[in-house]
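Shown here: the complex without one of its protein chains, the others still in place.
All chains are identified by letter, namely A, B and C, in their written order; residue positions are counted from 1 within each chain.
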Amino acid sequence: TLQHLFKQIFQASLELQEDDNRKALLVSRKKKAEDTIVDLKGEKIGDGTQRLVAGPCSVESYEQVYEVASAMKEQGLKLLRGGAFKPRTSPYDFQGLGIEGLEILKRVADELDMVVISEVMTPADIEEASEYLDVIQIGARNMQNFDLLREAGGAKKPVLLKRGLSATIDEFIKAAEYILAKGNENVMLCERGIRTFEKATRNTLDISAVPVLKKETHLPVMADVTHSTGRRDLLLPAAKAALAIGADAVMAEVHPDPAVALSDSAQQMDIPQFREFMQSLRDSGLYKL
Amino acid sequence: TLQHLFKQIFQASLELQEDDNRKALLVSRKKKAEDTIVDLKGEKIGDGTQRLVAGPCSVESYEQVYEVASAMKEQGLKLLRGGAFKPRTSPYDFQGLGIEGLEILKRVADELDMVVISEVMTPADIEEASEYLDVIQIGARNMQNFDLLREAGGAKKPVLLKRGLSATIDEFIKAAEYILAKGNENVMLCERGIRTFEKATRNTLDISAVPVLKKETHLPVMADVTHSTGRRDLLLPAAKAALAIGADAVMAEVHPDPAVALSDSAQQMDIPQFREFMQSLRDSGLYKL
Amino acid sequence: TLQHLFKQIFQASLELQEDDNRKALLVSRKKKAEDTIVDLKGEKIGDGTQRLVAGPCSVESYEQVYEVASAMKEQGLKLLRGGAFKPRTSPYDFQGLGIEGLEILKRVADELDMVVISEVMTPADIEEASEYLDVIQIGARNMQNFDLLREAGGAKKPVLLKRGLSATIDEFIKAAEYILAKGNENVMLCERGIRTFEKATRNTLDISAVPVLKKETHLPVMADVTHSTGRRDLLLPAAKAALAIGADAVMAEVHPDPAVALSDSAQQMDIPQFREFMQSLRDSGLYKL
Partner (left out) sequence: TLQHLFKQIFQASLELQEDDNRKALLVSRKKKAEDTIVDLKGEKIGDGTQRLVAGPCSVESYEQVYEVASAMKEQGLKLLRGGAFKPRTSPYDFQGLGIEGLEILKRVADELDMVVISEVMTPADIEEASEYLDVIQIGARNMQNFDLLREAGGAKKPVLLKRGLSATIDEFIKAAEYILAKGNENVMLCERGIRTFEKATRNTLDISAVPVLKKETHLPVMADVTHSTGRRDLLLPAAKAALAIGADAVMAEVHPDPAVALSDSAQQMDIPQFREFMQSLRDSGLYKL
């Protein structure tokens, strides 16, 4: 028993050390108590005002992006997301327009004064992509692509990091640390659903991850209601829940004609649905802009 | 290919039949479009007004229950939950006061005009327990205890059915069907967290199950924020999310002195925390009573 | 820091106590080092000889059971499983023949000198069912039906306890403890697949649970290859793996005509497939009887 106690004392020192390590994490609220605010052309993410991010799953054409972006502007939304590099399960699925897609996003954003958020999938693309986009998105499948995280840490653009499909919150936080450790403090976290046994939804929106992440880190936290639920009919209720629980922003997908979309047709809203979605959020009192 | 088409036509008829089966499910909204409203001594669950259910994890003494129930009354809450028969992982953990616990609940409920919700774990106990309680709760571990479901289906009391830890929504719905099939239509469903790989919370609150269940069935749907999160600091944000997404009621645990509680001490609020919780919910505009 | 150390010392004593608790668990190898051997009419489960358990998913008729049992005898198998009380997701699915099914099993077993293993689902049935069966099976859905566990603990028959679909190994062990704590030491554990995100198999056979359970407890451990895989084509490879990893018995389902089986038609072997299965197991050198 005495031996056991000494072992415990030893372990206690180890834990103290771990505690110190945690304090030393740059993302930790123990390291920095105040909220990090990421300024995206004047939209201050994390300042207490809750925002919406929208856009098509994949960039398909200038017309498509312009139509969605116009509808967004009409609603006062400025944060435009759209996929140019698309991570797809099969090599034979549409892989995105690449740089051409980024050019379209930038052209529309310039015309309508919007912010471009788009995914980059490989370290080598970050530099060129940075000429077009305002926020580097790192997708769920790449949450532990450590070289990509390091490269994004060296970039001059803010980063939107999505949680991996089966990443614990602890792993998510440490993935963000890779970016801050390289000097980039403008990081936003995004819960986007985790993989469970439930089949009624595409993934399971882990809504309590939002307050946990806000408590453990000082970074802004978003919730992606499209990829988590995978169902158009759940976007509105999930968005309300995300706003109510304190997400700094909610992300949803909008497409002029989801039925012919080149990806994720079942989960995108069309323009009239998007307008109703906005109206319902405003009516609920949860969305205040 | 022609052969394949005929096979498909055959399968199509099978699916039509399945569709008919689903239409025939008594719990289904296809069977009954309007919401089922369960009347608990005047509290009409499912009528569009969102309510709170509270109480201690385990009934420990008359004084303990009375103190919690008084604090609830002060806040206008009438739905008192408390465990008399406790399902516990280990046979050496506190197993609840049994019938004595139900007597305490009933005495307090009679004095303060409240509604008693308490778990029954075995078919043979339903008759005797029904003399004391107003709502028979069937716990997560017993969601597919089919004899218990059938017995509850024959009882004269409303039933609160909790989702199993790894039950799909489809299985949950069919478990409820066992109760309705025996003639009891006063069934309320309760999402209480599912088991996933995430360790930051005790379980993962599957918040989107609430709108899915409301859509698929005509039954009232609750969310238990205590057992899903397992963390006192997450009760308030999770309750806000549950109200925002449309839960008919939210369930949370309150104990006069959680530190000495005989079960689940880490996740219950004490009385002052409960008052703050109520105040914050009212301030948010999400709780309107 | 000093304060922290004292806290740790206090926690250390708590842990020592927990350790003592674990030592005190009747199922634990720390409590009893030697293997428990369950004698089923001369078949000694847990004695180092690995055995096979077979039979139809559901008992449908005397002829059906007799045909399967004869094929088993031909192969030297004596342990006959068959469902009389069937736990089914939907109340409208075939629920089993009940006591009539048990009568059929007993009649065949008497004629062919076999051992009857069959599930009981509710405490009130244990006494009557015990007149017919040799082993009380407690199914996955009832692993934490604590009243059923207690009742089985008071019965005079050996118990086969299946792991719950999302039960941790620790919870499984403690469920077994409920039975031993009531005086019944003849308990066999059965890994039968856990629920995960993978869809290629019905459940995921957690093969390493077998050595973990053998290490933590002194009880015999089986593996059910039918319910874990849910695929007829995987029964043979899964059975080999289970034998190789040290399971005391492997359980598989056999039906004279699976296509018309009243339950689980996709995963049962027919008689010729069963003979091939036995031959292949013998050829592999892994099955030695």
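Going forward, a residue touches a chain if its C-beta (ideal position, glycine included) is under 8 Å from a C-beta of that chain, and two chains touch if they have at least 3 such contacts.
Bear in mind the structure is a predicted one, so any value in this text is a computation, not a measurement.
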| item | value |
| --- | --- |
| Where the missing chain makes contact, among the chains that are shown | A, B, C |
| Residue of C:I126, C:L219, C:A238 or C:M278 in touch with the missing chain, whole complex considered | C:A238 |
| Identified contact with the non-displayed chain, of C:D110, C:E127 or C:E198 | C:E198 |
| Interface with the unshown chain - residue positions in subunit C | 166, 168-170, 194, 196-201, 204-212, 215, 228-229, 233-234, 237-238, 240-246, 284-286 |
| Those residues of subunit A which, in the complete complex, touch the missing chain | 21, 87-92, 121-124, 141-142, 144-148, 165-166, 170-171, 174-175, 177-178, 181, 195 |
| Missing-partner contacts on subunit B, residue numbers | 1, 4-5, 8-9, 11-12, 15-16, 195-197 |
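In this text, only the chains that are shown with their structure count from here on.
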| item | value |
| --- | --- |
| Chain of greatest Cα-centre distance to subunit A | C |
| Residues of subunit C touching at least two other chains | 166, 195 |
